[in-house]
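Only one protein chain is missing from this complex, and each of the others stays in its spot.
Coming up: chain A.
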Amino acid sequence: MIHQNTEAGRTISKSHSSFRKIVVSSLIFLIIAGFLLDIMLGSVSIPFREVVRILFEQTSEQTAWLYIVQKIRIPKAITAVLVGCGLSVSGLQMQTLFRNPLAGPSELGITAGAALGVAVVMLSNGHITSMPAIRQLGISGSWLIVVAASMGSALVLFLVVLIAGRIRDNVVLLIVGVMIGTITLSVISIWQYFSQPEQLQEYILWTFGSLGGVTDYHLYVLAGTVIMGLVLAFASSKALNVLLLGENYARSMGLTVGWARAIILASTSLLTGSITAFCGPIGFIGIAVPQLTRSLFNTSNHRVLIPCTCLIGTLLMLACDIIAHMPGSQTVLPINIVTSLLGAPVVIWIIVTRSNLRASFV
């Protein structure tokens, strides 16, 4: 009897995992295609054969193409991969930790916290938060920005966690998160109010978000921080799985909840903080990608979810970047506009299909 059941169970899970393998391999294929496409397309069109040659032989007919691909487009595509992975995974962690399908880095005001962290550093320097300003800093300066942004997001996250301990209602928590985000942004606004018009323009450009301009050691700093955050996230996947049952159950199964929460918060702050510092506040990826992954893979197991959100997040970010460059034209749309255009309908879809949002965590 027991053996029969076990057999039946294994066959079903086998067909399940073969479906997953198909999805994962097609995702990887699409990501490679998207990566190449992202390098090929842009205001200057470079033929596919040349792109491959530059990638594998590091030579090209035109030195301008070599420079564009190596110094601009590859760093930008790698940044897209890092942003896609980082924001999606931090969104996933927040949704599980707060047991709230609408939680995400920008929704709970975490990106606003990161912006505040960046602003504080810049203010003490007498400059304004902007990519050019960050770029002018040396390697120690970019680390400083990452630390400040991560601390800013950790501060907001910590506040949200404190309030979440008192308020169990999903929607109320979300409103509180939005309010904390508003307060943080208004602090930045006060400082903006006393700024020069040209500085303001730079700040507003920063809020549009940009994947470009993260080059050289900035890219190493961003990559190092995001990988650290992802490793922490993966290490906490077992804890995230038991946290699905709620903190009390998790505790009864031997989880030290405070410790687990600290690791998850550290991971989320590092991911959101570093990405926001370099690329501006990019919205909706953090909330939409975990939802898409859950419905595609039909699981809540974080050991599957974390790698798979990385894949989908990467693919979506690459797609957004391709769309932002509007192939065939000279115009470049800000990345934040594209992610919002794609992401906002997903959020509306979640709210409409989950009419019992208040009671359930999906």
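A few notes on this one:
Note that in this section a residue touches a chain if its C-beta (ideal position, glycine included) is under 8 Å from a C-beta of that chain, and two chains touch if they have at least 3 such contacts; residues count from 1.
Convention: contacts and distances are computed from a predicted model.
For the omitted chain of this complex, the UniProt record lists the protein as "ABC transporter ATP-binding protein", which is one of "phosphoenolpyruvate--glycerone phosphotransferase", "ABC transporter ATP-binding protein", "NADH-quinone oxidoreductase subunit J" or "ATP-dependent Clp protease adapter protein ClpS".
Across the entire complex, the residue among A:L41, A:I188, A:L222 or A:L255 in touch with the chain not shown is A:L255.
In the complete assembly, the contact with the undisplayed chain comes from A:R294, out of A:R73, A:R261, A:R294 or A:H325. Residues of chain A in contact with the chain left out of this view: 1-2, 5-6, 9, 12, 99, 235, 237-238, 241-242, 244-246, 248-249, 251-256, 294, 298-301, 303, 359-362.
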